[in-house]
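Here's the structure we're looking at; comments come further down.
One protein chain omitted, others in place.
Here the chain labels run A, B and C in written order, and each chain numbers its own residues starting at 1.
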Amino acid sequence: MHIGFIGLGNMGAPMARNLLGARHRLSVFDLSQAAVKGLVEAGANAVHSVTDIAHSDVELIITMLPAASHVRQVYLGDSGLLSSVAPSVRLIDSSTIDPMSAREVAAIASKQGNPMLDAPVSGGTGGAEAGTLTFMVGGDTADYDAALSVLQSMGKNIVHCGPAGNGQVAKVANNMLLAISMIGVSEAMSLGVSLGMDAKVLAGIINTSSGRCWSSDTYNPYPGVIEGAPASRNYTGGFGTDLMLKDLGLATEAAKQQKQPVILGALAQQLYQTFSSQGHGTMDFSAIIKMYSGEDQ
Amino acid sequence: MHIGFIGLGNMGAPMARNLLGARHRLSVFDLSQAAVKGLVEAGANAVHSVTDIAHSDVELIITMLPAASHVRQVYLGDSGLLSSVAPSVRLIDSSTIDPMSAREVAAIASKQGNPMLDAPVSGGTGGAEAGTLTFMVGGDTADYDAALSVLQSMGKNIVHCGPAGNGQVAKVANNMLLAISMIGVSEAMSLGVSLGMDAKVLAGIINTSSGRCWSSDTYNPYPGVIEGAPASRNYTGGFGTDLMLKDLGLATEAAKQQKQPVILGALAQQLYQTFSSQGHGTMDFSAIIKMYSGEDQ
Amino acid sequence: MHIGFIGLGNMGAPMARNLLGARHRLSVFDLSQAAVKGLVEAGANAVHSVTDIAHSDVELIITMLPAASHVRQVYLGDSGLLSSVAPSVRLIDSSTIDPMSAREVAAIASKQGNPMLDAPVSGGTGGAEAGTLTFMVGGDTADYDAALSVLQSMGKNIVHCGPAGNGQVAKVANNMLLAISMIGVSEAMSLGVSLGMDAKVLAGIINTSSGRCWSSDTYNPYPGVIEGAPASRNYTGGFGTDLMLKDLGLATEAAKQQKQPVILGALAQQLYQTFSSQGHGTMDFSAIIKMYSGEDQ
Partner (left out) sequence: MHIGFIGLGNMGAPMARNLLGARHRLSVFDLSQAAVKGLVEAGANAVHSVTDIAHSDVELIITMLPAASHVRQVYLGDSGLLSSVAPSVRLIDSSTIDPMSAREVAAIASKQGNPMLDAPVSGGTGGAEAGTLTFMVGGDTADYDAALSVLQSMGKNIVHCGPAGNGQVAKVANNMLLAISMIGVSEAMSLGVSLGMDAKVLAGIINTSSGRCWSSDTYNPYPGVIEGAPASRNYTGGFGTDLMLKDLGLATEAAKQQKQPVILGALAQQLYQTFSSQGHGTMDFSAIIKMYSGEDQ
């Protein structure tokens, strides 16, 4: 299939490479020439603007952009995709943005005959490179079915979450819960260790009890408990604090618009903001446990 | 073995029955005549005071009491166990109390030659009846080994958590995390549903993603998501809000003594207190999701 | 002076009346015919669009609108003020909006030669009617001086807060603190009364001690403590919970953009949201004390 790909950042670039690896033809665009060059060397065709992608004979366009403002500009802007793309070209936005914006763009696309899916991912740059991302997909079932094999070239776990926007809803709801759980595990581990328990023993008990969660049994923030977790390599790699902050911002903003309280979610956002403001925004988000260690941060 | 059992409440009574079922000889005491009568009909021998149990020829005494004040009275009071029990009789306290009190009583018992374990449980009255409780055990390894088969008559998962008091530490740390997770799941589910997602679909995604936790995949607070969970029977049965409040009180008090922050833990305690104050103290603790439903409570 | 006034709602209408009372000539516009009619009866001249006000010979235009989106439309929209207003006509926006939007609109206005002030108010509809509002004004000193006498026709306390946008900054910072203080007083009063103190005695002590604040000594949320406060008339009148929620939304959004933690501010927002979701959005914001009363809400 001939696919257009817009946004070749830390996530987009390896995703695009995996499409090439699955023998799709690829036309790519990014504001960064260096990013484009890397993909061209891997076999992609470079185009010079969003409009050029819309004007090519692609059957599908995938976007991977930093925020809703970029998504709006690329799709709805004066020289945006929707002003020039041919009817029936399929659209997939894998950016993580607020559900309302996702729904608004998808409605406009759909109205003019371009089926659109929102398909934000989880799994980080590691998952993007290994092709093991999880895609949370919102949109019509027929469109989901049509896109499935392409998504499977880039990910392992492809989940249909319902109509347009629901991919974003699933992502912000899950990540808000993740943020809360990680702080919860940080507090439980710090409390237990301060009371004299061995960290590994405590984690072992939690992991077979009702406190069990991914933040404890797979990604425990206490150093040394889980080999290979960011906590065991000084919180490098993984999912950065500032990325988590972005998702918490989307979650609390969506909650505000729905007039839906998210008490712990909002507090988690503030604690991550406090931690980031102290200079730790690039550390893995599990480093939040340092707020509980009493050490000089 | 001849075992003394003190405290035949909702938890203690079925635990004692399971000991009888395992063909142990049982001498029991409780302030409630009705509770004693029930066990006598099941084959236990009634004694008339704590002292009488201490003066009998039991090899092991198990206590299951509501709070630290009762534990102190039964063990350290003027007519308490430690003033009259024969040397080398083993002691197990299965009450949930603060780790400091557990350590203090165990140290006094140990000093006079009575090996003591703290062994709080999780699993609720259902687990007590079915003999599937989890025991979190603090004390010397030799004492733990000696008690293992008796504990296995009452539970399925017996975990050694380290020296005296660590059973209590593990329990309060786990349950504080549980309280936080349950509120986190309540917020994530409420947010997702308010944004238009189907509750079961959302739970399914969370349960295979990084938000995965016991509160979502086993005990989801959203009605209808998990058949058999309290949420699917109007929050009856299960683990009552006021019991969770008691454990959160132990956790934050222990944290205060250790000068250890537990920010979400303390907020969870306040939210459960608010919910209980509105008249919901006897509902299962997963009913906290009602705080997020906007319905008249 | 001939003044244009756009936005004749609960606040705008009485403000406009006070300008008439001060013998200014007034041209007014509102989407509601009823609102316009009321002012015309009081002596104002009705115009039929925003553009008509811009095209009239007004020297000053005042806007009082619900949210930033309306402000953007009225000033920056295709038929907006800035596309048609004569050079050097002065502009005052008294809407409460986010500081960034206020600065953006003011910069555009200023660039095309229209001096603009942001001048949000506090004091509620009572203050608007009595002409005793507080105006928090952002903009150049010369523009502030030029507007002072007009603002004094509508308010009693006119404060220059610095350059454009600072009026909004002062308002959101003050109101976030107010929201926190009100909950703090609610908790202190509820705790003290639950421990056996008389509410008036407790308030009297706080009001002469280090807990002293406007929320306690002027607007105490405990019924009967302050005659004339909303708490003493079942929380009617005053400053509605949903209006406070709007200001807290502006404060936490501005904080997010500045990467500035506001931990209690965010929690206050969530507690007001919870309270509003339970059906109390139109009650005075001091009714938040009901969350602490344990009564059925």
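As a working rule, contacts are C-beta pairs under 8 Å (C-beta built on N, C-alpha and C of every residue); 3 or more make two chains touch, one makes a residue touch a chain.
Values in this document were obtained by computation on a predicted structure and should not be read as measured data.
Annotation: of B:Ala16, B:Ala147, B:Ala170 or B:Val262, B:Val262 touches the absent chain (contact as defined above).
Looking at C:Ser32, C:Ser49 or C:Thr208, the residue that reaches the missing chain in the full complex is C:Thr208. Among C:Val71, C:Val169, C:Ala231 or C:Leu245, only C:Val169 touches the chain that is left out of the view.
Of the residues in chain A, those that touch the hidden partner chain are 267, 274, 277-279, 291-292, 294, 296-297.
Contacts to the hidden chain, counted on chain B, fall at residues 249, 252-253, 255-256, 259-263, 266-267, 269-271, 273-274, 276-277.
The chain not displayed touches chain C at residues 99, 122, 134, 136, 157, 159, 161-163, 165-166, 169-170, 172-178, 180-181, 183-185, 187-192, 194-198, 201-202, 204-206, 208-216, 218-219, 251, 254-255, 258, 260-265, 267-268, 271, 291-292.
The criterion applied here is as follows: only the chains that are shown with their structure count from here on.
Taken chain by chain, the contacts link every pair, so each chain touches all the others. Distance from the chain A centre to the chain B centre is 39 Å, each centre being the mean of its Cα atoms. Of all residues in chain C, those that touch two or more other chains are 267, 274, 277.
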